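Got a structure for you, written out below as structure tokens; questions coming shortly.
For this view, one protein chain was removed and the others were kept in their places.
And now, subunit A:
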Amino acid sequence: MSDATSAFSHQRPVNIAFGILIILLYVFLMAPLVMIVGASFTGGLLIDFPPQGLSLKWYFEFFERQDLVDGLLMSLRIGAITAVVTMTVAMMAALAGQAISGRLSGWFQLGMTLPLLVPELLTAVGLLFFLYKIELGKTVVGLQMGHILMSFPYAYVSIAAAMRQVPASLEEASASLGATGWQTFRLVILPLVMPGLAMGGIFAFINSFDLYTISLLLKPLGGNTLPLALFDFLTYEFKPTAAAAATLSILLSILGVAIVQKLVGLQRAF
């Protein structure tokens, strides 16, 4: 028995108590998500758990609400652009990061993850003023830039981790056989880092899809992302339609988790 806890397995009651504690903690972790999914299928008129009868009517209701559907479409569009741009910029940065050695490399990593480490509120406030100054205030372009900035670290961390797995000798071999830098990248490096690159894109997309504070401060005139529209909806008309919208968002994240597991394995990703 190599399991470290096995040495104490004679302490039965303690283990049972610990088991119950763990179950309660996971209930705490999962309860809000389960409640939302449950409440979205209610046949009744109120947000309630357990749901009153089963129906899909709140999903139909959701797709008939123009404000929520517009929000969904805007979030999907901004998320898709964010994913493409951050994947490109992060891939380039990760290639450069490989060429930096020693102490400077640590600082580079830190700098690249800065938008993740500094509270979103500060970045959002700073950007609000800055975009106003360069006359991009209250525009979709400004909001898009904010999303790209906030999601960049997620893409970078995944791609840089994949790059570290590529042995330097492969690149050297490719170069000594006469491949150009671009050929080496496209034929040797890119296929190897592809799972990490795709994972980076997924993380960036989902992060963008979920952003709230920065979208609130930078939101363009007449445009709402799904979280913004959902917040307004929750404040003014607390109906199960919100649970349907939130369930779609939860499904998206579960899909993301499943793809990441398939691509690189959750254990390596987190």
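Note that a contact is a pair of C-beta atoms (placed from the backbone, for glycine too) under 8 Å apart; a residue touches a chain by one contact, two chains touch by 3 or more; residues count from 1.
The criterion applied here is as follows: contacts and distances are computed from a predicted model.
Here one chain is missing from view; checked against "DNA-directed DNA polymerase", "Xanthine dehydrogenase family protein molybdopterin-binding subunit", "Putative polyamine ABC transporter, permease protein" or "N-acetyltransferase domain-containing protein", UniProt names that protein "Putative polyamine ABC transporter, permease protein". Which of A:Leu122, A:Leu170 or A:Leu187 touches the hidden chain is settled by the complete complex: it is A:Leu122. The residue from A:Leu33, A:Ala161 or A:Leu192 that touches the chain not shown here is A:Leu33.
The missing chain lies against subunit A, touching residues 2-5, 7-8, 11, 18, 21-22, 25-26, 28-33, 35-36, 39, 47-50, 89-90, 92-93, 95-100, 108, 111-112, 114-115, 117-123, 125-130, 132-133, 145-146, 148-149, 152, 156, 172, 175, 181, 203, 206, 209-213, 216-217, 227, 230-231, 234-235, 238, 242-243, 246, 249-250, 253-254, 256-257, 260-261, 265-267, 269-270.
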